[in-house]
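Provided herewith is a single structure, encoded as structure tokens, for subsequent inquiry.
A single protein chain has been omitted; all remaining protein chains appear in their positions.
Order as written gives the chain letters A, B and C; numbering starts at 1 within each chain.
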Amino acid sequence: MEKTYDVCVIGAGIIGLSCAYYLAKKGKTVAVLEAGGFAHGASGSCDDMILFQSKKPGINLELAFESLELYRSLRDELDSDLGFENYGGMVLIENRGELQIMEQFVTQQRNYGLDVEILDKKEMRRRQPLLSERYIASTYSPMDSQADPFEVMHAFSRHAGRLGVKILYRSPVTAVEQKGQGDYLIHYGIGSSLRALQVVNAAGAWAGHIALMVDENVPIKPKRGQILITEKIPKLGETNLWSARYLVTKLSSDYVIESTEEERQLGLAFALTRSAGSSYLIGSTREFVGYDKGTTMEGIRAIIRQACSTVPILKDVHFIRAIAGLRPATPDGKMILGEHSSRPGFFTAAGHEGDGISLAPVTGKMLAALVCGDSLNAGLKELSPDRFNVRNMEAV
Amino acid sequence: MNRIFEHPILGPLEDTELVRIFVDGEPVEARKGEVIAAALIATGKQYFRKTIKLQEPRGIYCGIGRCTDCVMTVNGVPNVRTCVTEVEEGMVIETQLGYGKWGRGINS
Amino acid sequence: MMDREIVVIGAGPAGLSAALEAARAGAEVLLVDENHKPGGQLFKQIHKFFGSKDHQAGVRGIDIGVQLLEEAKELKIDVWLNAEVCGIFNQNEVWIVRDKERSVTVRAERIILATGATENAVNFPGWTLPGVMGAGAAQTMINIHRVLPGQKVLMIGSGNVGVIVSYQLLQAGADVKAVVEAAPRLGGYGVHTAKVRRAGVPFYTSHTVLEARGKDHVESAVIGRIDERWKPIPGTEIELEVDTICIAAGLTPLVELAFAAGCRPVFSPVLGGMVPVHDAAMRTSLPSLYVAGDISGVEEASTAMEEGRMAGLSAARSLGHIDDATYRIRYEAVENRLLALRSGLFGQKRRDAKEQIVSQSQG
Partner (left out) sequence: MKDPRDVFICRCEEVTLREIEEAIEEGYTTVDDVKRITRAGMGLCQGRSCSKVIARLISEKTGIPLSDLLQTGYRYPVRPEKMMVLDNDGEGDE
């Protein structure tokens, strides 16, 4: 007879491991099934940001506040520094058009509680002495932080393990059968299976496939992000850096940015963040290319050209690796969190796109509360998977 | 001096043009076309860099540009593989401490 | 983007031979090597080769290298030195960085990977001290850069590389204090071992290095006897005053480009570890990619040259430069020479390992 657990979490990325940890803290017996190895999905191939400035006022920003506090307390709870850093962040502004849009956006964010301001060129260059001359101003927020995904996942795994959680790597889920009320049979690997009262679908870019196994609709598509990793170098400036160029297109659709056709196709956006290993992660692209985790000449060149035109000294810096991760993207840019009302006992916690690292702790905590039936504030209803399950639309 | 001036098979070491390089501020005569590592070994230099975590000495290990253990800061740029980089006139070579520092005094 | 019929990556014995064979057949060849000088291991082999007349027995590796280079010039093969291949995209776009400054992408109809092998590591306390280096590194320093990495040397490993480099260290004026071999019996061919023994160098079998000592550089090495499970036997330690420790613990095929490009791997312990699956004509699981030399299994410079000929021949033929009849004749000539090279005690094991790999390619 298969072993039975209270909850089976599918996916051992940073989201799945966070869910497993918080579920175990609430006394649940948990098994985690991961198709690949440790940190083989997007969680292992992303930049390590807990980023506020890229978020519009709303639920994502709110959850990011809560997640930052959780990260601070998790350092003691998980007895690991988690590679947590609070360098702050600056979004670079090239021209008046961008400045105007960013000023409005910063005001909205401030009204929503985010400590962020606009810096003039002098103050910007004081904090970033190596910037190219072409930037006229920037934003600045002391809140933007980061954590090392590998250390966070390792810490979650270690402590979840102490609470009895079983994590099985290289165990791809092949089928999920609902046998009865609160009784799921999950098949994995070659002919293995286990039973669970509840299932948590934390399979990231593959969450849609897992949901199909129980005839549920989770419209998550993989959005590839190519990233370059440099050799270890001294700090380039006080904070991590992004460019307003991509952000403004999200903020006002009619704003036309001067980027080449290739840059538009690659969904290029500049990000320069210092990793726990003292190297820099430079990104990134946003491409719908299915599940292809390869890197391309065009992607690498576009990232390099943008990086060198932003921080010219990077020309002399060696890059040692080009990687790509598949961000799990949802149609409305919000994660999917909650129980499928048309499939009781089946939960989804996925779809964080670029915010997996920043929102992992709060997602795990909320998911554990939902699985245990605690009532959460109504605001989370907008994250429910039911928003994508047409059958429920008619019922509502 | 570790140069092999006489070799039973390869014959005598022909003279070549000399190139002046600076190693930690000291001028050194190197042979044109030779790699930095060879010029430094010829002077008997003990170590090329100190590591980041434990500040331990490192030098040549693979000798063919694959292991990156012989890196030094050359002309202000850190992490240059000295076993596959040829010397040039006036080259400034520094023992690299940790991940090194930018030559143009930018070590924030 | 530039176009070339055949790009050969690596201008060592295998790559040079492949480029020559393909160019002789009329293909348009670009030969790329990351070093300043071509020839790879050839120019470090200053000992005389042996074997049948065909394999230039009695000729020194360095002279063979010069000869191959001359032919390459005559056949007007385009040779790019100081050119590092950083990647292969879509199985035919070769990303090359020239002189560490500018990047070029060359679209190749066929690619021959002759990237050689890399030295295995042996981890012992103090092995990261300056003065501890691969035997190949010492050989490069002596034969190419004409500098002695040290005066008093301990050699770890008595295989061909270990004993040949020990002899070359002696020729260059260094004092080889000892050769240490973990196995109960010595590894290299008798002819090389005898030369080193005659020079008075002691050999320690069933011994290994336990520790390298020194502040900023190797100052001494501790060796000791080991039991059959390779565990050190307390009380057998000997401290040798050396300033250099060379590691000659075997080679591993340098397969990063082949596998990143998508070639199917197969495990071959006799030939050094993971190698790209390839057929007898040296073609990998990707129809446009061929391999030759140590990347396809660690053997010797002479087998590398023959595999290079085979790969060059097959690649040229697949582009229609050789008719089938001529190809059949040349193919069999190379195949016979390879069979001859893979004979004798050591050779037979390598021949069986190769046949194992080739059988995988038909699967």
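Following the convention adopted for this analysis, contacts are C-beta pairs under 8 Å (C-beta built on N, C-alpha and C of every residue); 3 or more make two chains touch, one makes a residue touch a chain.
Please read all numbers here as calculations on a predicted model, not as lab measurements.
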Which displayed chains the unshown chain touches: A, B, C
Residue of C:118, C:244, C:288 or C:318 in touch with the missing chain, whole complex considered: C:118
Sole contact to the chain not displayed, among C:273, C:297 or C:347: C:273
Contacting the left-out chain in the complete assembly, out of A:26, A:40, A:110 or A:235: A:40
Of A:175, A:212 or A:320, the residue in touch with the unshown chain: A:320
Residues from chain A at the interface with the omitted partner, ascending: 37-40, 44, 150, 154, 158, 167, 169, 228, 230-232, 277, 295, 300-301, 304-305, 307-309, 314-323
Positions on chain B where the hidden chain makes contact: 51-54, 56, 58, 61-62, 65-69, 71, 79
Interface with the unshown chain - residue positions in chain C: 1-2, 34, 84-87, 95, 97-98, 100-105, 118, 120-121, 123-128, 210-211, 222, 252, 255-257, 259-260, 265, 267, 269, 273-274
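The rule is simple: only the chains that are shown with their structure count from here on.
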Centre-of-Cα separation between chain C and chain A, whole angstrom: 45
Residue numbers of chain C (touch at least two other chains): none
Chain B - residues contacting chain A, complex: 52, 77-79, 99-102, 104, 106-108
Touching residues (chain side chain C, partner chain B) in the complex: 34-36, 46, 60, 62, 100, 118-119, 128-134, 136-138, 140-143, 145-151, 171-173, 215-217
Residue ranges of chain A touching chain C (in the complex, touch as defined): 296-297, 301
